[in-house]
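With one protein chain withheld, the remaining protein chains of the complex are depicted in position.
This part shows chain A:
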Amino acid sequence: MDAAPAKRRKIGHAQDGAERALESAALTGFSRSRAFVLEAEELLDSVRVDYEAAFAGADGLLHRVKGAIEAIKPHESLPVAEAAAKLEKKHKVKVPFPDPPPPENSHYKVAFAKPAQFNVVGSYVSKTMVKTQKDHSVDMVIVMPEEILQEKDYLDLRYFYKRAYYLAVVASALRKELGKEGQLAYEYLNGNPLCPVLTFQPKALQKAADNAGDKEQSGEKATLDYRIRIIPCAPDAFFPKAKLHLGASLVRKGLNADANAASAPTSFYNSALVAEGSFLPYLRLLRQTEKKCRSFKNACMLGRIWLQQRGFGGDISEGGFGHFEWAVLLALLLQGGDNKGHAALSASLSATQLFKAFIQYLSVTDFSEKPCVFGPGTPELDDHIGSGPIIWDSARQLNIAYKMGPWSAVMLCQHAKWTRKVLANPAADQFHPTFILKAGLPSHNFDLVARLNHDASSAAAADNGAADARGRLWQLSSKVYRVLRRAFFDEETGHRARVIHINTPASSPWPLAERPKQHESAALEIGILFDPVNMARTVDRGPTAGPSAEEQDECEQFRKFWGDKSELRRFERDTIRETLIWSSTTAFEVCEEMMHYILGLHLRIGQVDGDISVYGNELPALLSLSPSDTAVFNVAKKAFSTFERDVRNLDDLPLRVRQLAPICAELRHASVKPPVLGPSKVGPRPMECVISFEASGKWPESLIAIQRTKIAFLLMIGSLLEKSKGGEVKTHVGLEDAKLETENLAFLDVVYESGASFRLRIHSDLEETLLERQVKDKTQEQYLRQQATTSLAAFRRLHTNLPLHNQYISTCATRFAALSPTIRLAKHWFNAHKLSYHFTEEFIELAVLRVFLSPYPWDAPSSANTGFMRTLLFLAHWDWRTEPLIVDTGGDMPAADRIAITTRLDAWRKIDPSMHHTVLFVATAQEPSGVAWTTVGGHAKPSKVVAARMTSLAKSASRVVREQGVELDCRRLFVPSLKDYDVVLHLNSKAMKSALKTYATVDPAEPEAASRPKFKNLDERTGQVPLPLVQHPSEMFLDHLSEAYSGPLVFFRGAADENTIGAIWNPQMQRRAFRINLPTSYKPVAGQKRSRDDEDSDDEEAGLVDVNKEAILAEIARIGADLVERIEVKGA
């Protein structure tokens, strides 16, 4: 009787809503997004400005400013020229008239009267400033009284002349009042040359800012170096908005009565005019939204940070989409502005939710494609999209995006897409790329950056007159953009570029008594982001040349655009098309060629040398990477498959071959130099591979015996190969430099006549089992178990991890064209800084691969240049002390695995907090242990010191990249500094070269010259192939040195063929008490015995000893003999 209700209750309970929500949350693993929320909150807390302290005295200043302006004596209207001259004479203040200034004889009248209204607007009142923003300004608008304006002032810049005069009067008054307490200057509001404003920077702060330049950056200082901007504006709704629509042409004068130009719409001018009267309406809108939606402010702050990290700002040169636009757009979305009348976003969302939703919105809206309209739109808006992006706020009749160029709209959309991608990826770290990383640098963003020299090209741009108020430079850039867009965004054949961006120079403030500085000489910066698939295309197929009128028309247009470059060609299936043939080979060069051609054709830019300078190809050129390298790598791969077939075809092998896998960088497109196949004078360096056979029970159950059996096997394979391939193949069984009998003892070198050579090692499955057993065997002695662990790790690396690694690096190299050159550049960088000796190649490859597989906040790099720059950035940012490097090679690593990897790292750090055994932790889906590539022979490779050096080098490299921008001489990144080393060994290149050649028949001891007969045909060496190299001699030499001096010295070396080795004395090896097993050569310290009567010296009689550095160096000189040319000691 009781049981039934109880049961029912349980069922009811199980379907409880909250519980189900929890369950679903657990299943979807929302931990990441929750972390994002927490991190974002933390970010807001840390950047929030404490207004009381930061703007101490700002309110008082504002009141004084207000008072000073109110005290200005109004005057009756005067002719503008006269008034300006008077002002200049009396106060030494120039009126910042927009270009062109009013003509001398004009009869415009200007007057001054008390402002109708004062108001403080902007982020100072809404309290949405962040500590890290570029400048903190308090915006004060002064509304010009209606009596000094006339309605027709909207025409021909008249309003702006009056505004400029008004500002100058205010400036002269303020200088009297505040001139001693700070600095007054003019500045363009958001870089808009129509709207100058007055800035006032209090002096005390100015000084502080000069003194403690970077202290202020770390946020230590309580007071920010704020400034006050005084912005005159028009009264709300003074000008008839109906007349200021986007299509109106309001600047008619000054254009030499050119009828055509006069009718051209002046949409920027119009919007600027509307914006003049909209300060207060927008202030109201934002206040309303703040009240309605609690998290609005925080969302705006997040937006500000996001925009700032991507280089966007309200300034025209920064893209014209800044914090204000973000806030207004978000407010409109919250208000329900879309044409159906209800809100797109709910006011109850949290700040991060709003942020995410807004990013989502931006990522799907390209303002330059289609006007984005809030409220009832007008159909004619679509017609104006050609002149720029449109965000139409019907209520206030303003195009909010009027300061944006079409390129910045595209770029904004692209950045939003990238950010959306990272926000949608639950596995990635979402916070860091979204808010912390500086993602706006051209060298990280664009594959090609070009500079247009403006001086030479201004003539070409001027043919249309100065219809655009933003100046000639702007006109030029929009033309360039149109041409390039047409050239690179060909719908039919596929887009060559993903983004074309143009960066115009920013304007700077200027003193009151001067004219604004013209940035005529500044250059335009064009950034292009390739589509890696299409950019390298050398043949463009245009429209088919057919008889129909439509086709003819199309061809005509095509020819008109491309000029003489276009030619008719016949393709398969008898189609005849207009075609463009480009002569370059790489993506970069094709792009450069196209740019030169098309800009020259349409804008007559680039005729003179130095008109266009192109950046972004220096790095590949540095290593002389070329697209033909891929072919060379493929040849090596082909040689390998020949070898594999030859081995598989051997009939008399006792076991069937299961797998023959390559394990070297040459066979995965990842070696710095492409493999050279062909006869060479020096001994060949075989490419390594491993072979495994079908499982067999015949392997002896003893590690030593297994190793010997392998030798027998290798001997057999060798002789069988030689027999089956005739004289084509030569084989050598070589012995490893093994310390233990249980390690792998031998390998087989197979040298083909063609020049390819391979090194084969045998895998035996029993070996692994035996080693595992030894590791687990608790009865064994500790050191034996340790040995077994090391051997097992080496075994697994060689036979399990390396073949897999080769496989996925090769796969990824075909998937990402830029991966292979980037890896090679990164390796070259490690070489140049003499770090390679301490890093496994695989680690470098994985670090680069991570930049490709988890490229946030960008997309996977499409050129070696960006790839390398971002690799440096990654290395600089990677906090390896607490973060594992997880490379998700398959793209489907479950969240549980990631957590497990992180937990493992935490465990390591707990066991080994000083990081003696495990330093870097690099895990992949196939290799979750995380130490396969960073621990070799039981030692951390690299050690903590070296890893820290890598980070600091990468940090300084990134800093240089950031500071120098695209003009950076990339060679600087690869200049090593030998100053840091205590000792530098200079090797003798001649002796080293001689060590590359050994012959089976020649005694190495006899000197080369003496033993060589006079005639070449008598020399037994002629025609004989030198023995393969077991290891590069300099590697061998260094291995011995670092083994002998593992205690006192740390050696640094780059590539194997490099002739300088750096070394640093281990600071831990110091003066110490004498004992029997000293870690290195020590000398007794003279005279220390006498100091013993200094009371409490240790009771130990044993004297102190010190590292005998000279003796050690002398030993190195003896070991090196002829190899070492010179040993350079720091300070000696």
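Going forward, a contact is a pair of C-beta atoms (placed from the backbone, for glycine too) under 8 Å apart; a residue touches a chain by one contact, two chains touch by 3 or more; residues count from 1.
Quick note on the criterion: contacts and distances are computed from a predicted model.
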item: Name of the absent chain as recorded in UniProt (options "Ribosomal RNA-processing protein 7", "Protein DPCD", "S-adenosyl-L-methionine-dependent methyltransferase" or "SKP1-like protein"); value: "Ribosomal RNA-processing protein 7"
item: Option from A:Val170, A:Leu846 or A:Val1105 whose C-beta touches the chain left out; value: A:Val1105
item: Option from A:His75, A:Lys92 or A:His1040 whose C-beta touches the chain left out; value: A:His1040
item: Options A:Gly734, A:Pro803 or A:Gly930, residue touching the unrepresented chain; value: A:Gly734
item: Missing-chain contacts mapped onto chain A; value: 10, 19, 22-23, 25-26, 31, 34-35, 38-39, 42-43, 45-47, 130-132, 217-219, 305, 308-309, 435-438, 683, 697, 700-702, 704-705, 708-709, 711-712, 715, 718-719, 732-735, 737, 740-741, 745, 749, 766, 769-770, 882, 991-992, 994-995, 997-1000, 1004-1005, 1027-1030, 1033, 1036-1037, 1040, 1043-1048, 1074, 1076-1086, 1089, 1101-1103, 1105, 1108, 1110-1127
